[in-house]
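Some chains omitted; the rest stay in position.
Chain nomenclature is as follows: A, B, C and D, assigned in order of appearance, with residue numbering initiated at 1 for each chain independently.
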Amino acid sequence: MLDIVFTVIGRDLKLAMRRQADIVSALFFFIIVVSLFPLGIGPELDLLRQLAPGVLWVAALLATMLSLPRLFADDLRDGTLEQLALSPHPLGLVVTGKVIAHWLVSGLPLALIAPVLGIQFDLSGDALFVLTAAILLGTPALSGIGAIGAALTLGLRGGGVLLSLLVLPLYIPVLIFGAGAVDATVSGLGGEGHLSLLAAMTIAAIGFAPWASAAALKIALE
Amino acid sequence: MIYWNSFADFIAMGGYGFYVWGSFGVTALVMAIEPIAVGRSRKTTIARLKRQLRAESRSKEA
Amino acid sequence: MLEADNLECVRGERRLFAGLSFTLEAGELLYLQGRNGAGKTSLLRMLIGLLPPEVGEIRWQGEAIARHRDDYHAALCYLGHLNAIKEELTPLENLLAGARLAGETLSEDDAIDALEQVGLAGREDLACKYLSQGQKRRVALARLVIDRRPLWILDEPFVALDVGAVDWLAGVISAHLQRGGMAVMTTHQPVAIPAGTVRELRIG
Amino acid sequence: MNDRFNLYRFASPATFYPLAGKMIPWFVALAVLFGIAGLYIGMLVAPTDFQQGEGYRIIFIHVPTSWLSMFIYLVMAFWAAIGLAFNTRLSGMMARALAPTGALMAFLSLWTGALWGKPMWGTWWVWDARLTSELILLFLYIGYLALVAAIDDVRRADKAGGILLLVGVVNVPIIYFSVKWWNTLHQGSSVNLAKSSMAEVMLWGMLLMALSFWMYSIAVALARVRTLMLERERNTDWVRAELMRSGEMQ
């Protein structure tokens, strides 16, 4: 049963490797967006320290979102999606595999680079740790929710922007708790509560989103 | 029972006239426009459907 | 046995066909005909269960496919007008990944064999984006060499193939029918399938 | 078996269309009635608020629109669930007919809130949890409308929109409880009203206005759903008959 999940993950990762651009690019987008802010806002460290959690999280949201349109679109265009829908495995499991692969390519690298960027904003060691943990816990939820949006807008021209319209509102709770975790740590309140909420969201999203996406995909294929 | 002393007081709303009437006005406007828009779209839809129906029956006769 | 019972297809405003019924037994090929836009592709998508018919029902081994999707899909091999191959992967990788996703096991040797049969020897390790149109189609068709599922549904399989490849594919379909398989196929090119019973159905 | 038959019969547009036509005038009448009563109490009878002065009278629109913006979303999600589960034709139309009204209610909630915020808090807008989540609700409405508009095939559009509605429904409790979860500028629940002596009059005004807005929404949605039915079922006999009939009347 779980075989199919691993097969899909393996295939998607291999494709990502083959394209190379995919892996580095989400990461570089994240880095560039985060670095743009000091340019737009000015160099005062006090101000930047206050901004850091928000900016890092918004950038993480956008970086994840940017790669969403292609989550299913390539498979639709070349006919692979039809074949997946015709495979004797539940489509939800196939989507689970794709969501996990998406996270491995677009979420995990962000968590790894986040501490480095956090240093640029003069965050303390504690805050850096919580920031990393929050991004690690929160990004799978982003991939999961994003998959629903990607499936719903599949095949619609102009879908990329419509997708962000659908998905960003749903990302907001993750943003609030993710940034809140770091804020709480900085102000000495402790971010554990926020982190466990993030974990709960991620579990809910990973459990539920693939099936909603699968339903949406079937509609798109009609 | 009525709380206001004069009509002018009522309009002034204790200095909050702009905000209160701004709220009520826009709401009234929206709630007037929406039914009109619904009614108009209903009329155009019916007209269009009838045109189609007539065209269809004509092409069937021909 | 595949049965279609009183199918009706409506796309947009247009009723493409209605009251369409047929049964297909082991060893039979259903050859769908009709002009462009008659609804052949739409019918095939109904048969594979991706487009719910407006009216009517499709049954596989006596059971409605809408209710026994997984069993039905395990018995079905569909080849649409899209090739379902990834441009970045090589023919070999495409073939292996495709089989695994369809829930089958396929050894690398068998896959290389199949690619050789479709005339892609020497191109197993070239990314598919460098192949010509006909060669891409051949990668997709390589699946048929190894596929042993009973029902094949093929939408214009001969498109882009050269004369040699057309003959070869006709042979593969014949062999499938002789093995007791069934097939539904559309094509605008007249192609002779040497074995099996060919039943024609014209829509529109 | 029999139940299901009845459910489908009720959900069939041919039965629902004339029923809706008959109900609309009643809902309009109720909306006007409640509206007049509510405005009378709220604008003429109710005394001033000792903290906020007369500015508080915005509450008589702000709260009903806020409530309805959330409530309509829930109703749409309900129809979406029905539609996805039973594949009824009516449910998709209902959701679509409600959406524009819901979006307008969300807009009005924001608008009146902003106009209230300026005198009370000194700013049109703060990024407080409740305000923000109401804004998100507006985005969800717009997202739904954009999604169903982008898909041409109505059946597919309804199904896709339904999935979006069900996913987005998590936002409603967030709006409702946001005041409890984050300490913010925005008012908490009506408890503070209950303390003041004028509470009862205000509460009545608010409830009447809410009822009026509710009836209004039902009437508009029913009118819209009737048009949608004609449009979508234009090839059925009953719509043809209906069109002939409406021709005679004109």
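Following the convention adopted for this analysis, a residue touches a chain if its C-beta (ideal position, glycine included) is under 8 Å from a C-beta of that chain, and two chains touch if they have at least 3 such contacts.
As the structure is a computational prediction, the values presented were derived from the model and not from experiment.
Protein chain copy numbers for the full complex, given in the shown labels, come to A x2, B x1, C x2, D x1.
We adopt the following convention: only the chains that are shown with their structure count from here on.
Ranked by how far their CA centres sit from the centre of chain B, the chains are topped by C.
Interface comparison, A-D versus B-D: the higher count of C-beta contacts falls to B-D. In whole angstrom, the spacing between the mean C-alpha positions of chain B and chain D is 16. Taking the mean of the C-alpha atoms as each chain's centre, chain A and chain B sit 43 Å apart.
Centroid to centroid, with C-alpha atoms defining each point, chain A and chain C lie 37 Å apart. Contact of a single residue of chain C with at least two other chains is seen at no position.
Shared interface positions of chain D, defined as residues touching 2 or more other chains, are 153.
Here chain A touches chain C in the complex through residues 4, 7-8, 11, 14-15, 18-19, 74, 77-80, 82-90, 94, 218, 221-222, going by the rule given at the top.
Partner chain B is touched in their complex by these residues of chain D: 43-48, 53-55, 57-58, 61-62, 65, 100-101, 104, 107-108, 111-112, 115-116, 118-119, 216, 219-220, 223-224, 226-227, 230-231, 234, 239-240, 243, 246-247.
Contacts from chain B toward chain D in the complex involve residues 1-4, 10, 13-16, 19-20, 22-24, 26-27, 30-31, 34-35, 38-39, 41-42, 45-46, 49-50, 52-53.
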